[in-house]
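For subunit A:
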Amino acid sequence: MSDRTQLWRMAPTELAPHEDALTRFQAELERAGGSSVSVGPGELVGEITATLAAAGAHRIALTADLGDARPVIAQALEIARYDVVDYDAIADDRAAVRDLDATVTGCLAAVAATGSIVTGATGAGRAGALVAPTHVCVVETRRLVDGLASLMRLAPRLGAGSMMALQTGPSRTADIEKTLIVGVHGPKRVHVVLLDGVLAD
Partner candidate 1 sequence: MSEDPLTSSTFAERARVQLAKPFLREAVPRATDIAVRDLRERFAGHDYDGLRELGREIRARTMADLEDALATLTDALVANGIHVHHAADAAAAREHIRRICRESDATRVVKVKSMATEEIALNPALVADGLEVTETDLGEYVVQLDGDRPSHIIAPIIHKTRAEVRETLSRVAGRELPDDASELTDFARERLRDAFMDADVGISGANFGVAETGTIVLVTNEGNGRMCTSMPRIHIALMGIERVIPTLEDLSVMLPLITGAGTGQLITSYVSMLSGPRGEGEPDGPEAMHVVLLDNGRRALLGTEYQEVLHCIRCGACQNVCPVYRQVGGHAYGWVYGGPIGAVLTPLFLGTEAGGELPQASSLCGACDDICPVKIPLHDLLLQLRRTRVDDGAAPWRERLAAELWAWAWSSPRRYRVVTRIGGGVVRVMAAAGLMSSLGPLGRWARGRTIPTPARRPFHSRGERDV
Partner candidate 2 sequence: MIGIRGGADTTRGGHLPDTVALFPTCLGDLVMPDTVEHAQHALGVCGLDVRPVRGGTCCGQPAFNAGFHPHARRVARVSVRALAQTTGPIVVPAGSCAAMMSRHWVGLFAGDRDAELARQVAGRVVEFSAVLATHLDVLERRHLSWPGTAGYHDSCHMLRELRLSGEPRAVLGCVRDLELVPLASADRCCGFGGTFSVRYPEVSVAMADSKLDDARSRGVDVLISADPGCLMQLGGRAERTGDTPRVIHIATLLHEAGLR
């Protein structure tokens, strides 16, 4: 067997020693067509609201993995006259799911080397981060892991439930004459809000 401790030398999906995780995460996400911004706890709600406004979203679902921050965000969005629902309350209502303009989720982890966010069936649900044209994901920076190998080591302890998904930038296809089209069955816009703090605050 080859030595896997140096996987980073072979695989671009790992972080090199001393490479800055946050910088790499943001660069890879951008390369994949997503966007991100770092905020402090006091700026979180404002950033989410501004993103949704820029996307022209109106009907918004919030997923359970936002934890204690969910009611706070919900209240702020309602004050700003958004139509806000909990994703778990409407997940079985297909018409309601179809009508969503955006979803706001948390995440279980984020992978620095690939610019991926990781959601679980227990939190964002299988489709909470997927169904709406705009997805805003709140990533606490403490949840950043270096690369795929670290994520896979951690995976059994993340409590993802029946599904764990890595999601990297918007949905895309190049099926028609190799032309890259963004936004097929998943979101067209993916914006990650990197929170220097803890969501439960």
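In the analysis below, a contact is a pair of C-beta atoms (placed from the backbone, for glycine too) under 8 Å apart; a residue touches a chain by one contact, two chains touch by 3 or more; residues count from 1.
The candidates came about this way: all candidates are chains of the complex that A comes from, given by their letters.
All figures in this text were calculated on a predicted structure; none of them were measured in a lab.
Among the candidates 1 or 2, the one that touches subunit A within this complex is 1.
Across the interface of their complex, candidate 1 is touched by residues 1-2, 4, 7, 9-13, 28, 31-32, 63-64, 87-88, 91-92, 94, 97-98, 113-116, 121-122, 125-128, 130-131, 147-149, 151-153, 155-156, 160-179, 181, 183-186 of subunit A.
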